[in-house]
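Just one protein chain is left out here, and the rest sit where they should.
Coming up: chain A.
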Amino acid sequence: MNPLAQTPSLTDFGHDPWWLVLGKIVFAFVVALLGTLLGVWFERRVVGRMAVRPGPNQLGPFGLLQTLADGLKMAFKEDILPKAADKVIYFIAPAISMICAVTMLSVIPFGPMVSIFGHQTPLQVTDVPVAVLVVLALSSMAVYGIVLAGWASGSTYPLLGGLRSAAQLISYEVSLGLSIVAVFMLAGSMSTSEIVAAQGSGTQVSLFGLDIPTPGWYALLLFPSFIVFFISIVGETNRPPFDLPEAESELVAGFMTEYSSLKFALIMLSEYVAMVAMSAFTVTLFLGGWHAPWPITLWSGANSGWWPLIWFFAKVILLVFVFVWLRGTLPRLRYDQLMRLGWKVLIPISLVWVVVLAGLRTIDDWDTQSRLYAIGIPAGIVLLAALFWPSRKPEPKPTLVEQVENRPPGSFPLPPMDLQVPPSPGTRRMVAEREPANAPAGQDSEEV
């Protein structure tokens, strides 16, 4: 079986009968809902295991039905509308979050071309030449859900949470977009299916005259971008350690403080769907999409038919595990630390990396010698600069005696430096009282 025939291209989209389109949409929706149901259970179990406790284990096998029970309970709770709330926006805000999160899944390629009832169709709801931008647009629209929820609640903590999240999401969107630029440069496309296809085969990278076959995954080829991207999506989905909008120690529950019942359920659902969707997005952009990892590719049928669904979801679950792992490990950042990380670390790294990558792409078709010059000269300059960069020597710290001697006259009096503090009489008495209680016992045991 030729694996290349299984790879969908943009022309394969838009020919499905209506029932197939409907089926795919329902599939993506079910993935979102099941992802939430299992995601919450998975998170609670894993965090429980990390905290050396069992986690939910009563309802159903391994406690799998706990989330379902919680969801049902939430639906039957009283729906409270604050008096100061802006009614319409208060209702719309959770829906905006939810719609944006679910729609992201519509451009994620779950698998290659498969045959469904005789129709050859890609396992993806739809694809457009700007599919990655669709996801970016949706994630920037999702901010509205949070900000409006905070604003419409009509009380202080939600408003502060909403403001925080707006600032945070805008900041992290910049580094998110910059790290994706590197993927565009290598894949030469903004369509998700073509980015996955571009990662299918390892490219030949010639460095210093050697043709080195590299794995096609952009997580390896574009490692700095991958790291920046992953940190950014953790910030973008408001997950710990960047969950400042809902920092419970300072803002009660942030923008969702006033929400209850089904509207609260919607907000929570949209958060988990966003986490699953962003994981799927990362898998698509950096981890080779539905392509099987290396040892499995030895089997020729690994990348055809329905099998890639397994590899895809395995990678997604792995990333969700990393999300949970971060939550179980890292404490929440302070707000200024968060902003400094976003603006002073992530964005400069992405910018420099994009420039370096553009340079590497430019010299790709030069001959070996000029390529050596092009890489060697800037690298040498950077090395020399690093070597001869004047390091700031810290002034030697004055010793304690010098500090004491340098104090101006009339300073607050200090006790003498060689002060011997006599043991307090109370301690001596206690020791004296305890001594005889042990002494005879020790003697006895020695004699026996």
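We take it that contacts are C-beta pairs under 8 Å (C-beta built on N, C-alpha and C of every residue); 3 or more make two chains touch, one makes a residue touch a chain; residues count from 1.
Throughout what follows, contacts and distances are computed from a predicted model.
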The chain missing from this complex carries, among "Chemotaxis protein CheA", "ABC transporter permease", "NADH-quinone oxidoreductase subunit J" or "Xanthine dehydrogenase YagT iron-sulfur-binding subunit", the UniProt name "NADH-quinone oxidoreductase subunit J"
From the listed residues A:Leu68, A:Met141 or A:Ile317, report the one that touches the chain absent from this view. A:Met141
Looking at the whole complex, which of A:Leu10, A:Leu81, A:Ile116 or A:Leu326 touches the chain that is not displayed? A:Leu10
Contacting the left-out chain: of A:Gly154, A:Pro241 or A:Pro293, that is A:Gly154
Interface residues of chain A (partner: the chain not displayed): 10-11, 14, 86, 89, 128-130, 133-134, 136-137, 140-141, 143-144, 147-148, 151, 154, 159, 162-163, 166, 170, 173, 190, 408-412
